[in-house]
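Below: one structure, written as structure tokens.
Complex shown without one protein chain; remaining protein chains in place.
Here is chain A:
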Amino acid sequence: MATVTSLLLFVLCASFGLSFSDSGQENSFESVPDLEKSMYMHVDGYPCVRVLNLSGEIGCSNPSREKVVAPIVRYKSADELLKSAAVLVSIDEFEILLSRLSKDLDFAGKVAGILVESRTEVSNGLKGFSPDGKFPQAEFAPYQSNNFTWNPPGSGIMWKAYNFPVFLLSRTSTLILQEVVMKNEKTKKSNTENVAEFNVVMQTTKSGTHDSDSCLKEETCLPLGGYSVWSALPPINISSSQKSKPVIVTMTSMDSASFFRDKSLGADSPISGLITLLAAVDALSYLDGLDELNKQLVFVVLTGESWGYLGTRRFVLEADQHSDSVRGLDFAMIETVMEIGSVGKGLSNGVKTFYSHTSGDTLATNETFQALLRAQDSLKTESIKISMASTSNPGVPPSSLMTFLRKKSQISGVVLEDFDTSFTNKFYHSHLDDLSNVNSSAIVTAASLVARTLYLLANDQNASAINAINVNASLVEELLGCLLNCKPGSSCELMKHYISPSATCPSHYVGVILGEPSSVPYPAYVSDVSRFVWNFLASKTSIFSRNITSACPNDCNGVGELCIREEADGKGICVISTTRYVPAYSTRLKYESGSWTVLPYNSSEEMSAADPVWTESNWDTISLRVYKVQNTAYDGLILLSGIVVTVLTYLLILITRAFIRKALKWD
């Protein structure tokens, strides 16, 4: 290696001593691979991928199996594109660009790919950006008013199909590409230009399968889905002869969506709700006498909710089928459902403001609201305001409860949100719904409210031990760091305590369901967040069954016994807990002998008409490179000159040889 180094330095100096300085900076290469790496610059980014449904496709892809190569230009609305180009656009103008593409076909034909800049600190003036619609998932609503605008900034761009690749650039690559574009503009006349090479080749594009049915048959795609988790506090004793208690279900979701597959953080919607639920469970777990509560508390964390409420629908279906994954949970005993929606923005003018959206039996929901108010009163040191949602709303906002109610309309439910008539989250289902979009004190307060409300409801409004329920604010901070930030991300202490994460930067896109869906899935097929939630809930709701020192999974097969923290330390802890995975995937899909089939439309399942059966195309690698190219005429000239030099030399040698021979034979 060092010989190569010295070789190269020798080369550099002795033959032409060129110094590789780029804009004043000394780039010294130590080897030819270094040179190659600097020539072909890999760019960090988040792609938009091809997602299909029963009637077609959405998302982005390379138009064929080839890589897309195009020079990079900046988007200026007044400009016309002279030739095919990769357009660099800021997030402010992204929606404008996309709408122009649908109107101006000539312009659209010249756009080879789009690069979206990351929001820098300076341009914080963006008022709102949401690629989802104005009423997300309206087709699942239990009421008719589909024109109601829950999401005012919604543009609906993520539900359209684009025939070119789109990338969201990271902060560093945004700066790099801005420089590249400037260089391109400066050297317009020369024979080189900087191009971007997009490699977003989707298997469904290659194989010509453009909807879920055909692509699942050809196995060029996989259905969206994951694993929801439910847990009971205290653990349910199935074999017990006691009459089962009425159940209070608290639910939330853990998945989000965005235009860019890998940047779906969903900080406010719904991760703030997830953190609230986890913190509330933690607070309640320290309570004494959980067994003596009159009602059973059950916590459900659903996934796949952004893609047709896969979690809820499958959960309800499994309950109807009395399957293994929901064993112990009797739907007939469910008294009330509380959903924790987006609560991260519930802070206005120093007052923590939350709204209770209700549906169903007014008596039961009133009781819940009363419990909320009493919980609010018990938290004397904070300024909190809880109100009922406005009666001008057509019903509950887009939420898992919406779907739950369509299936089980007799159950009453409450959704706790930080908004009244329209989302306060201006970046719903976008990559900008990140840590800066939520407030940790709002989440801590919401968790306290939820925990105390649940206690009151389970204890028949008897508030004896209510002041013992306190939410750990540092747990909330830690969860925010683990779930919504790249540092520390999934390798934070808290998550590593329970699982060994496969990635560091969090992303809450539901992903595809791998292998056969079951209530005891292979851990590698379950996402980091699902595994973390399962282990966390199991740990918090557990009773130690035996000596802590016994290691599982070998010995842990008793009734109600689970092995938790198995991945983290290599040896798990055996506990008694009722915590299960429930697969979350479309109710219109069936996994049979290694492949997926779409079941025919069953009119008895009410929402299957509205279910699009989302699948994601398979892909090999997705990458983005930037490099400088010379125009083909110049390249051809070089080849020609090489050939000419060779031929001329040959002729010269022949002439010289003839000359010498003649000179020698002169006689």
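Criterion: contacts are C-beta pairs under 8 Å (C-beta built on N, C-alpha and C of every residue); 3 or more make two chains touch, one makes a residue touch a chain; residues count from 1.
FYI, contacts and distances are computed from a predicted model.
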Inset, instruction - Refer to UniProt and select, among "DNA-directed RNA polymerases II, IV and V subunit 11", "Gamma-secretase subunit APH1-like", "Ubiquinone biosynthesis protein COQ4 homolog, mitochondrial" or "Carboxypeptidase A1", the name of the complex member that is left out. - result: "Gamma-secretase subunit APH1-like"
Legend entry - Touching residue (missing chain; options A:R65, A:H322 or A:K590): A:R65
Inset, instruction - Could you tell me which of A:S356, A:S507 or A:S608 touches the chain that is not displayed? - result: A:S507
Inset, instruction - Would you write out the residues of chain A that touch the absent chain, in ascending order? - result: 2-3, 5-7, 9-23, 26, 28, 32, 35-36, 38-40, 42-47, 65-67, 69, 170, 192, 197, 201, 203, 206, 219-222, 226, 261-262, 502-505, 507, 509, 511-514, 525, 527, 616-624, 627-630, 632, 635-636, 638-643, 645-647, 649-650, 653-654, 657, 660, 663-664, 666-667
